[in-house]
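One chain of protein is taken out of this complex; the other chains stay put.
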Amino acid sequence: MMEIQLIINDINYKVDIDVNMRLIDLLRDKLGLTGTKEGCGEGECGACTIIMDGESVNSCLVMAFQANGSNIITIEGLENNGELDPIQRAYMEEGSVQCGFCIPGLIISTKALLDKHPNPTREEIREGMSGNLCRCTGYNKAIDAAQKAIEYLKEGQNDFKNSW
Amino acid sequence: MTLKTVGKSIIRVDAYSKVTGKALYPQDIYLDDMLYAKTLRSKVPHANIKIDTREAERQEGVVRIFTHKDVPLNEHGVVLKDHNVFAADKVRQIGAPIAFVVGESEEACINGMNKIKVEYEELPGVFDPLEAMKEGSPKVHGQSNIIYHYKLRCGDIEEGFKNCVAIAENTYTTHMQDHAFLQPEAGISYMEEDGTLVVAVATQYPHYDREEIARTLKLEEEKVKVINTNVGGAFGAREDITIQIHLALAALTLNRPVKVVFGREESFQAHSKRHPMVMKYKTGADKDGYLQAMEAEIVGDSGAYCSWAMNVLRKAGVHATGPYHIPNVKVDSYAVYTNNPFTGAMRGFGATQIPNAAEQQMDILAEKLGISPFEIRQKNIFKTGSKTATGQVLLESVPLDRCLEELVKRYDEFLKLKNVVDETIEEGVL
Partner (left out) sequence: MKKRGVGLGVSFYGTGYGNGFPDVSNAEVQLLEGGKVGIFVGATEVGQGAKTAMIQIGAEALNMDHKDIVLVSEDTSQMMDSGTAAATRQTYNTGNAVKIACENFNKRLFDLAKVELGLNSTAGLVAQDGDIYLGIFPQKRISYKDLSEKYKDDIIRVVGSFTAQTVKMDDETGQGAPYWPYTFNACMVLVEVDTNTGRVELLKAAFAQDVGRAVNPSLVKGQMDGGFAMSLGYTLFEDLALENGVMKNRKFSKYLLPTSMDMIDVENIIIEDPESTAPYGAKGIGEPVTIPIGPAILNAIYDASGVRIFNLPVTPEKLMKALRESEESEAI
């Protein structure tokens, strides 16, 4: 057992972990942040994507102790007081969601991409999503959503009240 | 008809919970005092087995190991009841469940699982469906591997071919495909205070699951409740039972919540696949480009269990003509057991494999006749009032001509892009 400290979605955590615990298990099993999903356990599907110190990473490939001192964003951190992130809003409006299991990872990857490159082309978005597998949607509507989110972010729109 | 809601692209009702990560899939459910479970699966495709769980049961943290002895009625299946809840004395495919280890932690379950002794007396296996149809082949269940034979007879096939100037005769094969939904199988089972057994899973058909749980455990259906959580994709692979009965048996026996979560490899091993098919085709058209005869023999590999094999090979047979009017048709389709992973429902259900043969046959015939792929299709497709080879009249809503017309409209644009490269190749640019 060891103790680590980290920030997740702007909240400070001090937690005891096993040295062989993966970051995804810390998030899901210990902290109840089950929005992050596990689809393959080998970093191929991207369902477990989170943002760690500004970079998108597969949380199934990171050990929990490696997250000591880091700043993490998970899907739960995007909605703020009932206000959706423009990317979440765009995913809803563009019909980008089907079964939904890959969606938290896809949204986080989209965010990681747009945080770094606010104005990517459609092809660059394709590339930015290529680490996330989706079996339902064929990706196109997720790309549509990313493009719509770019517009929302440009307009500075973040007043999308949750009415669902 | 003026419609207010139908026809509108309203936002999905489940979109909000899914974009926020709030939607619960079975792996996201954690209950107080819950136990974990792992499934021991066959490592060989065909063998007589003997199981010894005594040492495994003594491992620290192992609460109970369930095997075939614990199941009141050890058989299930969507059509034939040829699946065992747990293999009893024989395994027929790699991945067949043998035991369900329940413990205080996942580690304890794995530890216990590793201590179960399975003695495999290997039997000759059969892995090619055509081989499996032969008399002397190893048998997977009973006396014959042929589960089902569908026959379609329409017109006079020999006369039909006499009228043909172009005939294409080829054999096509398709392979096994996995559904690969993103959410691996998971579930949790528990008892409610009034004695209701609850199984929370992601399934395509909760009422069927309830029926099978009740039947195999000899419970009244009213005493079983299946909760369908969010389902992380299905595509046919969540029609057969995987974890439902195992979980129910464990929670019922131990009176504690029991949870199981598959990894990706176990998911590949546990659920059905798309049927590989061997499709022998002979198709003929007359000098004017009209199809006159089609003969097909289709063999589908059902793997070790039937699942939906009959329905899938029936569907393959009915769709063997493609969407074309053909006056003389003879189709034989077969579903066959092998020791491969079992196959079942997958999006398209036998009708997906067929056009890989039938549609290539159309292009081959068009080339022989010197007409375009569009022309041969336009001449032969089903239209309103057409009769299928089974004698069914298509009375309405048959807009295949319109579908094709949309593509005709765009063909020049495609052709332009196709020819761009030809020119650049000639110019030595590429």
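First chain written, first letter: the chains are A and B, and each begins at residue 1.
Keep in mind that, in the parts below, a contact is a pair of C-beta atoms (placed from the backbone, for glycine too) under 8 Å apart; a residue touches a chain by one contact, two chains touch by 3 or more.
Fair warning: this is a prediction, and the values are worked out from it, not measured in the lab.
> Indicate each shown chain that the hidden chain touches within the full complex.
A, B
> Touch as defined at the start, partner being the missing chain; which of B:71, B:180 or B:365 qualifies?
B:180
> Among B:110, B:227 or B:254, which residue is in touch with the absent chain?
B:227
> Using the document's contact rule, name the residues of subunit B that touch the chain not shown here.
So the residues of subunit B touching the missing chain come out as 1, 3-10, 12-14, 45-46, 93-94, 125, 127, 150-154, 170-178, 180, 196, 203-208, 210, 224-236, 238-239, 264-265, 268-269, 273-274, 311, 314-315, 317-319, 322-323, 331, 338-341, 345, 347-349, 351-352, 355-356, 358-360, 363-364, 373-374, 377, 381-382, 389-392, 394, 396-400, 402-404, 406-407, 410-411, 414-415, 417-422, 425, 430.
> Which subunit A residues touch the hidden chain?
39-40, 42, 44-45, 94-96, 98-100, 122, 126-127, 129-143
Heads up, the rule we're going with is that only the chains that are shown with their structure count from here on.
> On a C-alpha centroid basis, what's the spacing between subunit A and subunit B, in Å?
32
> Under the touch definition given earlier, write down the residues of subunit B that touch subunit A in their complex.
Answer in residue numbers: 9, 11-12, 14-25, 27-28, 30, 179-184, 230-235, 263-264.
> Which bits of subunit A are touching subunit B when the two form their complex?
My answer: residues 28-29, 32-42, 45, 47, 74-76, 78-79, 84, 88, 91-93, 95, 97-104, 107, 133-136, 162, 164.
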